[in-house]
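Contents: one structure, followed by commentary.
As you look at this complex, bear in mind that one protein chain is not there, while each of the others sits in place.
Right after this comes chain A.
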Amino acid sequence: MNKVENNKAWFLVLPMLVLVAFSAIIPLMTVVNYSVQDILGRSAFFVGSEWFVQTLNDSRLQSALMRQFAFSFTILAIQVPLGIAIALLMPKKGWQASAVLILITLPLLVPWNVVGSMWQIFTRGDIGLMGYGIRQLGYPYNITRNATDAWVTIIIMDVWHWTPLIALLCYSGLRAIPEAYYQAARIDRASKWAVFRYIQLPKLTNVLVIGVLLRFMHSFMIYAEPFVLTGGGPGSSTTFLSQTLATMAIGQQDLGPSAAFSIIYFLIILAVSYVFYVTIMNMQKDKAENNAGGA
């Protein structure tokens, strides 16, 4: 066993390494750099994990984190089933399919802060169609005073803006199912529900993984829309993580704590996305085969 090792090939990885360094590692390292130092003008002190401890104990951040989770899971719980339902109802071919596709895609093309402004006007009590309409029905709708109103409005806004993404992904997933599956299901006398449960949903798993991950990451980083719509208010009831971070880093110039916070933020997104991914992928595994040990 005299294997001659040839390590020259490692040099071929070098260009990629440089590229990744500039695109990810170096920018990230500057944040790491900030997070362990206290920088005041030209002088800097190494403070170790102090900023991390402080950040984790900051009640303002803790409540923002809770709000963030509540928000992300609420919109996922609405957007995923709704997106699937829309995709199932969309016409399969002909000009109707194209028309519906265009209509569905439109919200995705609106920039974030424009969405915020649109809904800000839309929900105003004096000139906004929705705000005025709801008030006329007798409910004193007001997103600048009532935290529940603000919350519900932001969720509706996000559902309007992003459900189309799930719907589009699912639509493409559904179109990829060969006709023979539906024919076989008819022959097997499967009910509509069984067709959905045993054919359509399993075949959608892969696009749904992408959809759920994208929507989770996206929503967990939401910034411009609530910032423009409610400014995080009333009080801090709709202040999510990004906005809290921006206030700390830019408003208060607390670079050390905000860097520590950024890293924690990043790790949370990474961890939750990983859990999502593993969970969904595990659902497809062959349990019997694992137990039987390849029998």
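Simple rule for what comes next: a residue touches a chain if its C-beta (ideal position, glycine included) is under 8 Å from a C-beta of that chain, and two chains touch if they have at least 3 such contacts; residues count from 1.
To be clear about the criterion, contacts and distances are computed from a predicted model.
According to UniProt, the chain absent from the figure is "ABC transporter ATP-binding protein", selected among "Chemotaxis protein CheA", "Tetratricopeptide repeat protein", "ABC transporter ATP-binding protein" or "cysteine desulfurase".
Residue-wise, the contact with the chain that is not shown comes from A:A190, picked out of A:L88, A:M130, A:A190 or A:A249. In the full complex, chain A makes contact with the omitted chain through residues 178, 180-181, 183-184, 186-191, 194, 198-199, 202-203, 284, 286-289, 292, 295.
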